[in-house]
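A single protein chain has been omitted; all remaining protein chains appear in their positions.
Showing chain A:
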Amino acid sequence: MLSFQNRQELVNELEYHYFIFVLFSFFGLVEARQLYRQKQRKELAFYLFLLLPGLVFTVYMATQVGLLSIAERLDFWLGRMPQ
């Protein structure tokens, strides 16, 4: 796993992930409140079940550089790493 090369790289990564995190948290809060008020409990449960892991992964992505892509992971699992 690569690490951040310099402070600026870390700031850049954090900036746009922070933007995405704040944006979707805001959307999430507004819609979750709406679903709660409309007593759509099943929808609210699915909503939070899908949204919260996404937000956690956004934070995780913000602190990592050089994460393996899904294609690379699948290549690795299937034993077909590129030459």
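Just so we're on the same page, a residue touches a chain if its C-beta (ideal position, glycine included) is under 8 Å from a C-beta of that chain, and two chains touch if they have at least 3 such contacts; residues count from 1.
Assume contacts and distances are computed from a predicted model.
Q: Looking only at the UniProt record of the hidden chain, which name from "Endospore germination permease", "cytochrome-c oxidase", "Peptide/nickel transport system substrate-binding protein" or "Lactate utilization protein C" is the right one?
A: Record says "Endospore germination permease".
Q: Determine and list the chain A residues touching the chain excluded from the picture.
A: The missing chain touches chain A at positions 12, 16-17, 20, 23-24, 27-28, 31, 35, 40, 42-43, 46-47, 50-51, 54-55, 57-58, 61, 67-72, 82.
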